[in-house]
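Note that one protein chain is taken out, while the other chains of the complex remain in position.
The block that comes next holds chain A.
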Amino acid sequence: MSSSFVLSLVTFGWLACSILYVSLMVYRKPFLGHVAKLSAFLVLFAHTAGLLLRWKESYDMGIGHAPLSNLYESLVFGAWALMAVYLFFEQKYGNPVFGAVPSLLAFLAMAYASFSPGVDSRIQPLIPALKSNWLIAHVITCFLGYAAFGVSFGISLVYIVKKKFPHSKLASLFTDMRVLEEFNYQTIMFGFLWLTIGIITGSVWANSAWGSYWSWDPKETWSLITWLVYAAVLHARSVRNWRGMRVAVMSIAGFGCVLFTYFGVNFLLSGLHAYATK
């Protein structure tokens, strides 16, 4: 079984999970929550296996490297990180109803990676600039950050729905606002921590690859902008006591920056990070 076959199965796995999470929201039967959670863990397992298999296949080809080197691989890893972080927090807070947004995002990322003609899914050797041990540390930490912000984006959407339509059936499904708010804050802190480490590892790497730890490359600049937005959220919350709605809105704006840092910079702006476009 090849990794691309496993990963295309995983794509449909995430579709199935998002259907389960959505039907949990619609029918509000607790057993659906258990089914959704169980299948999410199963698909995550298969996803992990697919990633490891791809890693092994690259070694079989004689060009072994971690599957984190181009747009296809980063999308696949991004989807993995999103669901891994989500499931980590779901375990911690024990409420499966937030799962619809992250699993849908994971499905979309995987579907785009697998089926878009613009995305090359072949295993390619590493170009000289990527041949570094920093590759793994940098990409994993950045994506953990992005993933946590993706989860926070989902929670923020739920929070806004619940706040705007407090008597809707959907709203009655979620735990109280305080749990949502705290959950959101925790994911933002988690994301901020990893994004910071991601930027720092990238910076240390850039110092040995490009000869400068900061060169205002569009990707660097946009990750700094994203970082500034979330830094503002954290300060507003702890110093100015912003809670709930405002934090949710800013988290959505912040996730917009994350998406632009990831996709927008790749497709609209040119720079040193150009290997992530194909």
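To be clear about the criterion, a contact is a pair of C-beta atoms (placed from the backbone, for glycine too) under 8 Å apart; a residue touches a chain by one contact, two chains touch by 3 or more; residues count from 1.
Convention: contacts and distances are computed from a predicted model.
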"Tryptophan synthase beta chain", "Cytochrome c biogenesis protein ResB", "Aldehyde dehydrogenase" or "ABC transporter permease" - which is the UniProt name of the missing chain: "Cytochrome c biogenesis protein ResB"
Residue touching the undisplayed chain, where the options are A:L52, A:I136 or A:L228: A:L228
Residue of A:I19, A:A84, A:A111 or A:L269 in touch with the missing chain, whole complex considered: A:L269
Touching residue (missing chain; options A:A16, A:A49 or A:A129): A:A129
Missing-partner contacts on chain A, residue numbers: 63, 124-125, 127-129, 131-132, 179, 182, 186, 189, 192-193, 196-197, 200, 203-204, 207-214, 216, 218, 221-222, 224-225, 228-229, 231-232, 235-236, 239-240, 265, 269
